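After the structure tokens below, expect a handful of questions from me.
What follows is an incomplete set of chains from the complex, kept in their original frame.
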Amino acid sequence: STKESTGKPVGRYPVPNKKDLPYDIVELMEEVEMKIGFLPNVFKAMSHRPAEFRAFFAYYNAIINKDTGRLSKADKELIIVATSIVNRCPYCVVAHGAFHRIYSKQPALADQVVVNWKLADLSDRDLAMLEFALAVCRAENITEEHFQKLERHGFDREDAWDISMISAFFAMSNRIAHFIDLRPNKEFYSMGRTP
Amino acid sequence: STKESTGKPVGRYPVPNKKDLPYDIVELMEEVEMKIGFLPNVFKAMSHRPAEFRAFFAYYNAIINKDTGRLSKADKELIIVATSIVNRCPYCVVAHGAFHRIYSKQPALADQVVVNWKLADLSDRDLAMLEFALAVCRAENITEEHFQKLERHGFDREDAWDISMISAFFAMSNRIAHFIDLRPNKEFYSMGRTP
């Protein structure tokens, strides 16, 4: 249905009934719901276009669930939060703030980054990671100095690619969320707040 | 190789030799090269990460090569040019400016849009299409008024999704091009200039 169990709409486009969706999409939805405890609204909203649903989550999977490189799960979520707040994207900030709390076990850090990442309780390494991600987010010209700054904190060129690609992918996701008017599931607000 | 035939580098990441690439990637490259006459540098640059290469072009294909809706091939290229210039992305502006000239048979229009889309020789319909695409590009809050303005020019909500998704996808692509430092193939500059 186009609405959450609370009756609030998921976004401004109609959401198909599960029974009308292709099997592979239902299967992925059920797997995610099992893992998280509820189905994040982005899955409902994107199912309006099954071909794009597949493309979107395949791409997401390729960059978020790859198991090489120096970025931890919490690092990736922090990049998503820090760049999504630049675009003032309610869904991405709220959902990935929740995932960050879960993975990092630091219940206040994402909130700090949302207000002012430079004043958040972050290590120099994390500040350098976010600085690079934000340069990509703002579509700045990326220069050798950007890469060298990252290297000083132990990130090589493949890590730089990983950071950049997450930032670039969420530049897209934030805009998708804005045109769909995607609303965060209410569960996200409180997830991971108490250890 | 990491360089063009002219000896200029394609970007700042190494490009694998064709013989080291998976067969499906080589196959797609050869198909594209056959069709266009040369291999656009984005294919070379993205082959550095085969899994992401597949995800990127599958997504691109799902939104650019779909054959429903009111957007012509020239419309799609115009959206790409108009949004990529906001991010000052050399590769996307130059390559898709060339594709626009080919599809539209209007050799000056993309150049006009690059300088100042509001003063370009565009129909009211095209201006409305670009205005919507640019609101998405700038990550603005998209409201019902945005959709209603589009509707007045004959675009329904599915067309609005198509316009938005191209804008959102190139918000990602522009940023990828910036961190790769992706350079346009020299062939693009002159393509489609003479009818």
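A and B are the chain letters, set down in written order, and residue numbers restart from 1 in every chain.
Criterion: contacts are C-beta pairs under 8 Å (C-beta built on N, C-alpha and C of every residue); 3 or more make two chains touch, one makes a residue touch a chain.
Nothing here was measured: the structure is a model prediction, and the numbers come from that model.
Displayed in place are 2 chains, all sharing one sequence; the entire complex defined by the structure file totals 6 copies.
Convention: only the chains that are shown with their structure count from here on.
Across the interface of their complex, chain B is touched by residues 13, 48-49, 51-52, 54-56, 58-59, 61-63, 66, 86-89, 136-137, 139-142, 157, 160-161, 164-165, 167-169, 171-176, 178-179, 181 of chain A.
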